[in-house]
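Of the protein chains in this complex, one is absent; all others appear in place.
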Amino acid sequence: METFINMVLLTLLAVITIGVVRLRNLFAVIILGGIYSFLMASVLIVLDAVDVAMTEASVGAGISTVLMLTVLYMTRVEEAKPVHSPMLPLFVAGVTGAVLVYGTWGLPAFGLADTPLNNHVGMTYMDLSIPDTGIPNVVTSVLASYRGFDTLGETTVVFTAGIGVLLLLRRGVSVARLRRKQQEEESKS
Amino acid sequence: MEVIQPILAHFNHWITIFLLVAGLYVVVARGNMIKKLIGLSLFQTSVYLLYISPGKIFGGTAPIIDDKIEVYSNPLPHVLILTAIVVGVATLALGLGLVVRINEVYGTIEEDEIFTQEDDEE
Amino acid sequence: MQMVIDILSWVLLVAGGVFMVISAFGVNRMPDVYARLHAASVADTLGAGLLIAGMMLQAGPTLVTAKLVMILAILFFSSPVAGHALARAALVAGVRPHVDHPEESGEACGPEFNVEAIPHETVREDVKLIPSLGGRRPASRKAAAEPKTAKPKTSKPTRTAAKPARKPAKKG
Partner (left out) sequence: MFVAATLAILVSLVLLVVRALKGPTVFDRLVAANSIGTAAILLLAVVGFLTGRPEFLDIGITYALLNLIGTLAVLKYFRFGDLAHSGGEEPED
């Protein structure tokens, strides 16, 4: 039953993706992106990744949507018709997909316990978490304790990105305004 | 059953590959920058699936330890992907900042129009 | 006792599921946004309510039930807010409600957004009048056909009549 739910949700994800690729109204694309995030979060729940599902829902359906809408306010809603023929990108994408599908035959099947991934360090954390940290949620203990420096690096990335956005959008020494002013003066003179 | 077995075994991988290829196509083929960023996030989400789905074990539940439960899914991919999601939204914000800036300078976010503007200036 | 609870939650869950499907079906079949909103609200009230009630019976008096009550409460408060905002935003953006008798309600509506943009006469010819509801075109139909004087019988007549001309419809 779980596999069935998983397959249905994944198929819906693929269908929504087709919509996202094809539509040219960016509003509709953003709304479909929200739906995509909700479906992805449901898939993650079925795959037992509850923490990831929560984060994905809040980031994908919440923050990303709001950020994109804010940017869309400053730009155009309708995407221009593509000038180039989409054949070459389609070809590249198709070849990439074919090669990757060929590669899947070497991967272990879905849901098995005796795969290499499920027999090494990941499962060791399950046994160690309670004696070492006393936290029942293993994801939390790994994130904050065993791989705490990883999380520190992550926060550094977020901090850097925040500073980057602030520097980009600073109003005072806007290069664009200087440039526009120059153009205006040139056109006047 | 013979036919359905490999489908069941690799369905997650195939959908992952489909999402990845769709993201790649959007990034390559579409000129609109917001659409490109959406394509990048499609690409990113496919990687989440790629990591999370092998960690699932049949009959297992979420890795929150409880006395009644015997089988858990693998927690390590979850941790890695949590980091990836947060970094992903940070890069998305930065990309959108760049889009706003490009729009300020060129008045458009279509790649082709920007190229024609550049050509005109030369 | 367990038996009774099981049967009851069976009934509740199945009924909730049926309402969910009906609601989704309605969202697909209804003619315009407002009718679709009406269909979608079935899922938020009856569908979610019955399903969660069935699950609460199964969970018994535990923390799970408290969480289910929380979810139900948030749904009950949030879905009317979202629905109201949606309908209002659609009205402001110029989506005309689909009406069976455009002459009587004073405006012609169709699947198109911008009714003023298409010739009015063609819209009026399409409309079939139902005899049991009068069936005759009102005397003031010439006036009603004029886009300027078309007054929809909605809460904000002037605004909706004036809006679409200025704000072009966003189709997507």
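Letters A, B and C mark the chains in the order given here, with residues in each chain numbered from 1 onward.
Here is the rule we use: a residue touches a chain if its C-beta (ideal position, glycine included) is under 8 Å from a C-beta of that chain, and two chains touch if they have at least 3 such contacts.
The structure displayed is predicted, hence computed values, not measured ones.
A.B. asks: Taking the complete complex into account, tell me which visible chains touch the one left out.
C.D. replies: The chain that is not shown is in contact with A, B, C.
A.B. asks: Contacts of subunit A with the missing chain: which residues?
C.D. replies: Touching the missing chain: residues 1-2, 5, 8-9, 12, 15-16, 18-19, 25, 27-28, 30-32, 34-35, 38-39, 41-42, 45-46, 50, 53-54, 57-58, 61-62, 65-66, 69-70, 72-73.
A.B. asks: Which parts of subunit B face the unshown chain closely enough to count as touching?
C.D. replies: Per the touch rule, subunit B residues meeting the hidden chain are 61-62, 64, 66, 69.
A.B. asks: Would you write out the residues of subunit C that touch the absent chain, in ascending order?
C.D. replies: Residues in contact with the chain left out: 6, 9-10, 13-14, 16-18, 20-21, 23-25, 27-28, 33, 36-37, 40, 43-44, 47-48, 51-52, 54-55, 58-59, 63-64, 67-68, 70-71, 74-75, 78-79, 81-83, 85-86, 88-90, 92-93, 95, 111, 113, 159, 166-167, 169-172.
Quick note on the criterion: only the chains that are shown with their structure count from here on.
A.B. asks: Centre to centre, by mean C-alpha position, how many angstrom separate subunit B and subunit C?
C.D. replies: 34
A.B. asks: Determine the centre-to-centre distance between subunit A and subunit B, using the mean Cα coordinates as centres, and give it in whole Å.
C.D. replies: Chain centroid spacing, subunit A to subunit B, equals 4 Å.
A.B. asks: Help me check something: in the complex, which residues belonging to subunit B touch subunit A?
C.D. replies: Contact set of subunit B toward subunit A: 8-15, 17-22, 24-26, 28-32, 34-35, 37-39, 41-42, 45, 48-49, 52-58, 60-66, 71-79, 81-83, 85-94, 96-101, 103-105, 108-110, 112-113.
A.B. asks: Spell out the part of subunit A that touches subunit B in their complex, as residue ranges.
C.D. replies: Residue positions touching the partner: 2-3, 6-7, 10-11, 13-14, 17-18, 20-21, 26, 29-30, 33, 36, 40, 43-44, 47-52, 55-56, 59-60, 63-64, 67-68, 70-72, 74-76, 79-80, 82-84, 86, 89-90, 92-94, 96-97, 100-101, 104-105, 107-113, 115, 117-118, 121-123, 125-126, 129-130, 136-139, 142-143, 147, 150-151, 154, 157-158, 160-162, 164-165, 168-169, 174-176, 179.
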